[in-house]
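Notes to accompany the following structure.
Removed: one protein chain of the complex. Kept in place: all other protein chains.
Up next, chain A:
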């Protein structure tokens, strides 16, 4: 029992530290949100990729960057209704 508890605690510590670490009850919404947020963060963080996207959109880089962080707030739409 103690082992199980420790494993549980370790997992929770991991989940708190590394966002996106899954668990048995990860919903589709959580999972896709995470992927989308990781993707946008990666786009912003790689200067050539940001430049490539900004060029395609025909917008200044700074605007594209701010817009992508905006998209990270709710990247895949509204969360689903919670069902008990």
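Going forward, a contact is a pair of C-beta atoms (placed from the backbone, for glycine too) under 8 Å apart; a residue touches a chain by one contact, two chains touch by 3 or more; residues count from 1.
Criterion: contacts and distances are computed from a predicted model.
Visitor: Consult the UniProt record of the chain that does not appear here and report its protein name from "tRNA (guanine(10)-N(2))-methyltransferase", "TFIIS N-terminal domain-containing protein", "Two-component response regulator 24-like" or "Pre-mRNA-splicing factor rse1".
Guide: Matching the unshown chain against "tRNA (guanine(10)-N(2))-methyltransferase", "TFIIS N-terminal domain-containing protein", "Two-component response regulator 24-like" or "Pre-mRNA-splicing factor rse1" yields "Pre-mRNA-splicing factor rse1".
Visitor: So which bits of chain A touch the chain we can't see?
Guide: Missing-chain contacts on chain A: residues 16, 18-20, 33, 37-38, 41-42, 44-49, 51-52, 54-63, 65-66, 69, 72-74, 78-82.
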